[in-house]
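The complex is shown incomplete by one protein chain, all other protein chains being positioned as in the whole.
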Amino acid sequence: MTDIPEQGMAPKIAQKSRLRVFLDSDIYYTFKRSPVAVVSTIVVLILVLSAVFAPLIAPTNPFNPASLNLMNGFTPPMEPNAFTGDTFFLGTDDQGRDVFSTILYGMRVSLFVGVAAVLFAMVLGITLGLISGYVGGWTETIIMRTADVQLTFPSILVAMLIFGIAKGFTPVEYRDQMAIWVLIIAIGLSDWVQFARVVRGATLVEKRKEYVEAARLIGRTPYAIMLRHILPNVLSPVLVIATISLALAIIAEATLSFLGVGAPPTQPSLGTLIRIGQGFLFSGEWWILLFPAVTLLTLALSVNLLGDWLRDALNPRLR
Amino acid sequence: MLAYIIRRMGQSALVLLIVGLVAFSMFRFVGDPIDNMLGQERTAEDIERLREQLGLDQPFAVQYFRFLEGAVQGNFGVSYRQGRPVSEILLERAPATLELAAVSGILAIVFGIALGVFTAIRRNGFTANFIMSASLIGVSLPTFLIGILLIYIFSVELGWLPSFGRGETVDIGGWSTGFLTESGLKALILPAITLGLYQMTLIMRLVRSEMLEVLRQDYIRFARARGLKDRAINFRHALKNTMVPVITVIGLQLGAIIAFAIITETVFQWPGVGLLFINAIQFVDIPVMAAYLMLISVMFVGINLIVDILYFFIDPRLRVDRAGGH
Amino acid sequence: MSRALTIAALIAALAPAVQAEEFTWAETTDPQTMDPHAVNSAAVLGFLNNVYEGLVRRDKDMTIEPALATAWEPIGDGEGWRFTLREGVTFHDGSAFTAEDVLFSYQRASNEASDTRSWFAPVSEVVVVDDYTVDIMTSAPNPIFPGSIANWMIMDSGWAEANNATLPDKESGNYATLNTNGTGAFRVTAREPGLRTVLEPFDGWWGEVEHNITRAELTPIQNPATAVAALLSGDVDFINPVPIQDVARLQQDDDVEVIQGIEARVIMLGFPHEADALKFSSETTDTNPFADVRVRQAVAHAINVPAILQTIMRGNAEEVAQLVSPAMQGYSPALAARPAYDPDQARALLAEAGYPDGFSFGLKCPNDRYLNDESVCQAVTGMLAQVGLRATLDAMPVQNYWPELRADNYDMYLLGWSPGTFDAEHPIRFLAATPNEEKRLGSWNFGGYSNARVDELLPQIQSELDDATRQAMLDEVAMTLQDEMAYVPMYVQPLVWGTRSNISMTQRPDNFFILRWVTVN
Partner (left out) sequence: MSDAVLSIRNLSVEIPTRTGVVKPVDGVSYDISAGEILGVVGESGAGKSMAGNAVIGLLSPPAHIAAGEIWLNGTRIDALKGEAMRRLRGKQIGMVFQDPLTSLNPLLSIGDQLTETMLTHLPISRSEAEKRAVAALEEVGIPGAVERIDSYPHEFSGGMRQRVVIALALCAEPSLIIADEPTTALDVSVQAQIIALLKRLCRDRGTAVMLITHDMGVIAEAADRVAVMYAGRLAELGTVRDVLTQPQHPYTAGLMASTPLASAGKARLHQIEGAMPRLDNVPEGCAFHPRCEYAQDKCRAAPAPQISDSHAACWFPLIAEKVS
């Protein structure tokens, strides 16, 4: 009595455009209904776009030292500088850099580091999670034991260790360019465990399902099975973790910068800007700290809120 | 259970060994301690002589082996900077960090669980939603910034609480405690909040999501169907089951608290091992750095062990040697 | 109103009785040892100046004045110096100070295990004439010797022997690392390294007491923002240093005062004189442009020092054209002018040297050594970029910085130099002399600058007794260094201290904090 194809809307769905499908989906429906989700998405979009198009939006390029005029230093927001008469929307920092421009460019660095670190952690975590879940045995033991060891060690220390080691192995002349990549690897490496655990758990469940068994029986390689069959099933928890990790990575970058192992001051990230700005908290140049801090807060908060909403909407079991 | 603990100990020893190796390999890149130990008027000859004395001219493996040899006997060497046995310095500093971590940990656990349960039970209430959103602010700002802002508001502007240090301490059998003096307690407030806030948010969110998960379970529905009181369902049935996964994470978070104390201690000049570590990095005090990392790993391993043992008490399914079966 | 006044008066009357003479202060670093001969660093010597004393000491204006010696005179034609010791001086533990202690302290401080050994390089022998007379013989005439031993502190020989601390041990430490027994105005009553050090006045001190302190406590606070917060909230009475940017804010606060002075430390840029090629250039990899004096001059003209002082230093520093500040002995007033800020001339000089489009290179900089060092380097990077000198800035903590410089991993670097002797000879010996391991010359001359005439003049300067002749030679060296632009001196780092306004104290230009000049009002 149940072997007949389901009646109803199924044939219609196939004809709809992908956009239509998305607009009709439950996700989009709950999304529309949640003002928090809508607002945070808009904020994230604005911030990401303005970071991506920073060279077009920013009045100056703060990464080009030749364009700076030191005499513009410490200009308050919207007030003309006492020496040069120049006015800056959000003021200038100690180097005479336009704070608005540094925030846009700094966000670029922060987002780049954050996204790249999360992608790195994701690829690493998913790969190791899939392998250990699917292959099992010694491979699994080694991978998951490593994960346990790393979990017992707080991410910030892991990142510091990796940063130290990587710095030592990098040839001196490349160190400056490498700083950002080292940062990405350091944060990414301290973050993969979560992905691996979730993916491994899901793989263990999926692997026993009949369709995977069937795929194996018709001779699909393990690689194809993992990629085509298991991976799509673990994407939604991975998406949620990735979102939350992104916020964490941005904060981690800021913290590492505070400890002096972050982005170089000539190419400041939001974290570096905050580190620089906190030195001016008592001196009255509040804008050097406040604006980057508010930007960081807004960015991290929106991403977090989005992740939170995604978690509820997709309702995965985050184990 | 004994066999289990012994196996865990074995694994822990391995972890320690690895941590030691990693830690040690890091030191080569932190910098050179020599310049800090010699004054402005040193010569290249002085540098060579000191390097030899400290064994820094030896290959890395030899240095590591020497370190392990000493560490096994509880001897972590002598601090380059202070010229005193490292174990003595660590013991002197440990109470400050442990007291701070304990207070922050308790704050984080108590408020984290309470708020997590509250937001899970009232999952659609206004207050719960507000707490959930507000809690995100706590994880969206770097810890150091929160600390600096707290100092600015409560010490500089309002003048209510001290801006740094531990206040007055009382020495009880080698353990210096800040719990017994008013200034000691006052000095604890800001650092403890700074340190505990992030972990509190994490625990709260975890408790909430686990609790929501548990509240969906059949046995909770069954408990409701038996007409049990809400309080019994939420706290006796749901919370207990929620705690099983939460305890692991809390264990890890306690470890993280001790590690994150590095930042809080730097901001508040809290005289604990974290500040010692940061200072050691600055002065390339290798013995202190190595001992700190070992100490931290030992603590983590210990915490994990305690967590594992706690499981035996909470989850009867793990008590396999208990009579029964089918 | 009158009631408020009464209460105020009451508080004023009560307060001093309770705590007014208790004094707390914070510095960035804790003195790493209590042994005056183990480590030659400002943090240690500055602090121990309150506990131990030398034969001579420096007054508020840095002039040498009697301390444990009441008088000194040259022996013969400069074979040495005879010091007459103060009688009736006792150490903190009550034992008497005699010539034996001076001899012991010489042996201890000049030992291989001691970091202060280089002070005694000119000394051939120390002879105890009687209990209160000591002859210090030098291998060559040494007119500045008394001034060079102001930080050589005298330790009690009996105490050191009894406690098995006859030699300093900075590797594993000994009794003297944690304990003190000096003759100074204060004695250490509690020492918790890295946490706090407590001082109390020494009742048996020989000098006249100016301070009114009953107890003083030093706490190291590493984070400058925390230190400023502690001063503003009244948790400490004094901090050193005050971050430059916070000076204005502290000045506005009625409860806090800022004491400013010019430090002895000159901040300069250094070059790889000996290198064959640049190490961090993307295109100029086969030659070393900085070997050309015109390039070095271009650097000097490209840097807008007044702008750096105006913004980053907030008007708290002064520009300088020599390796020493004007306050030092032997400074050459005639050579006070810095090369003018002139980007056009810089470009012209570069073109003349064959680099019309400039070149790229690496600039190394510490980020926790000098006041706002990293900001200054950033500004320098920007200014150099404007004339086509495209620097890649690599700023790092000081513990990584020195090894990097020793390994010649730089194309240009930032250096600060404070002459320990307060004499212009000092930087010549360490920075300008051709590096020579055996003669202990040029040990901080990373770039290997070498000029035969400077090398020739240095020993003459060291032994010349006539002030005018000596000054002429110093002038000549200063002129040579300026002409060859061996270094590009930029400014003299300011000293900025912050105190609560009820504290009065004297700031000494060497940045030593002398507790006996402090009064709590």
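Order of writing sets the labels: A, B and C. Residues in every chain begin at 1.
Note that in this section a residue touches a chain if its C-beta (ideal position, glycine included) is under 8 Å from a C-beta of that chain, and two chains touch if they have at least 3 such contacts.
Keep in mind it's a predicted model, so treat the numbers as computed, not measured.
The hidden chain makes contact, of the residues B:I47, B:A223, B:V246 or B:L295, with B:A223. Remark: the residues of chain B touching the chain excluded from display are 217-219, 221-230, 232, 236-237, 240-241, 244, 314-317, 324-326.
The rule is short, and it goes like this: only the chains that are shown with their structure count from here on.
When the C-beta pairs in contact are tallied for A-B and for B-C, the bigger tally goes to B-C. In this assembly, C is the chain whose CA centroid lies farthest from the centroid of chain B.
Inter-chain centre distance (chain A to chain B, centres taken as mean C-alpha positions): 25 Å. Annotation: 39 Å between the Cα-based centres of chain B and chain C.
Under the contact definition stated at the top, the residues of chain C that touch 2 or more other chains are 225, 229, 232, 368, 397. Among the residues of chain B, those in touch with two or more other chains are 30, 148, 152, 156, 266, 278. Across the complex, chain C is touched by residues 30-33, 35-45, 49-50, 53-54, 78, 80-84, 89, 92-93, 148, 151-152, 155-156, 159, 162-165, 266-269, 271, 275-276, 278-279, 281-284 of chain B.
Against chain A, in their complex, chain C makes its touches with residues 224-225, 228-229, 232, 243, 245-250, 279-280, 304, 307-308, 310-312, 362, 367-368, 372, 374-375, 378-379, 381-386, 390-395, 397, 404, 409.
The touching residues of chain A, when paired with chain B in their complex, are 36, 145, 149, 151-157, 161, 164-165, 167-168, 247-248, 251, 254-255, 258-259, 271, 274, 278, 281-282, 293, 296-297, 300-301, 304-305, 308, 311, 317-319.
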